[in-house]
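Data first, discussion second: the structure below is written as structure tokens.
What you see is the complex with one protein chain gone and the rest in place.
Then we have chain A:
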């Protein structure tokens, strides 16, 4: 007894161009996922074992077939989204593809055959001279980071309205000294600290920033803008300010002759060049449980977790000491050499850059070097920075103290450098030792958790040092630059 519904279905299958159903899409998405995670897993396993990664040659026919399937899937998805068959992500503002479709970014499913800009550079006099217009109740401003009053305004905007997790349990709480540091590297520009105020009462309600940076992607060195701290007041999210802020910071970059930008985000926009996952190493498991940051696994106890995550009282690497500004030249050489093996990474062009970003800054960034006791040469370097989160609606705790892995570099001794297996084995062993000390130092500085993405060589030590996978991911983007996909362990860029 065929129902009406069944008949409809039979008809649809008879029709020559077979319509892609949601089921097909799910299956295809699963297949793609499976393949991607298989490759990822194989590479991570090699890294964790301290083996070099062998890039397997992909059969071009297979790749083309897969690509075609993915393109069909993306097309079908967007058709369904438009027809209302499936709900769009619900992220109206930032994830708005109508906006991103107009931007010089790689669109979903677009194949990169040749790296390069999407839009050409334009001479300064052809750049729009007037700021983009805002809804009439708002006005543009430049936030003066050096003015104590204004940095506090910015701090307050961010601490109440910046990035939260999906369950609204934690919200980033960048401190004022941190923001000063993050927004004023050598060559910083006041015109790139863009704010929006309410015209009537001058209240700061939105912000976006750019800082100059030298970043290499594959073989090209860009002097680009790193975009960060895009924030719109919670009550104004319907005003569509984010796209205007992005366009305005782009215009201001153009005025300075900069046509590329790098940015990161938790959400998927067109189109990430890389996607990394967060990993967390508990230092204060009891507090993490009380904040609902982590849970006690069934069949375990807080006492067992305390034992498991206990770290040594003192670091153990001989010659380890705090970095000094005088170390800048050596650290710069060491770091640039180490970062050269990644597919996207910053280039520290001057000692001033190194001093600013990597010399210790109290309550902001912690940096250490290993000085060879005989030669006094610096052989290793690592750093981490502080980024607390407000704990929302918790009676016991207001703030979670998190340390984030920043840059590091090790010198590969000559006898290990010749053979890729030796290099990988040495790298894993050395990094594990150093990061074990980093955990000790972070614990001494009263951090509750140590966070790292699975970028650089982090996969080599995250398991051994008891990091656990997080529920957050970070997508990396380049603006106005076609760039081939980059695997997490080939990412050498850390954004704050």
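Methods note: a residue touches a chain if its C-beta (ideal position, glycine included) is under 8 Å from a C-beta of that chain, and two chains touch if they have at least 3 such contacts; residues count from 1.
Here is the rule we use: contacts and distances are computed from a predicted model.
Chemist: For the chain not present in this complex, what protein name does its UniProt entry give, out of "ACB domain-containing protein", "E2 ubiquitin-conjugating enzyme", "Mitochondrial 37S ribosomal protein nam9" or "Cell cycle checkpoint protein RAD1"?
Modeler: Matching "ACB domain-containing protein", "E2 ubiquitin-conjugating enzyme", "Mitochondrial 37S ribosomal protein nam9" or "Cell cycle checkpoint protein RAD1" to the record, the invisible chain is "ACB domain-containing protein".
Chemist: If I consider the whole complex, including the chain that's not displayed, which of A:60, A:123 or A:297 touches that chain?
Modeler: For the chain that is not drawn, the touching residue is A:297.
Chemist: Of the residues A:99, A:140 or A:473, which one touches the chain left out of the display?
Modeler: Looking across A:99, A:140 or A:473, the contact with the absent chain belongs to A:473.
Chemist: Would you indicate which residue among A:307, A:321 or A:484 is in contact with the undisplayed chain?
Modeler: Of the listed residues, the one touching the omitted chain is A:307.
Chemist: Specify the residue from the set A:155, A:178 or A:263 that touches the hidden chain.
Modeler: Result: among the candidates, A:263 touches the missing chain.
Chemist: From the listed residues A:149, A:219 or A:235, report the one that touches the chain absent from this view.
Modeler: Within the whole complex, the residue contacting the unshown chain is A:235.
Chemist: Can you name the residues of chain A that touch the chain not displayed here?
Modeler: Chain A touches the chain not shown through residues 90-94, 162-166, 168-172, 198, 200-201, 203, 208, 227-232, 234-239, 242, 246, 263-267, 278, 280, 282, 286, 288, 292-295, 297-303, 306-307, 387, 389, 451, 468-474, 495-496.
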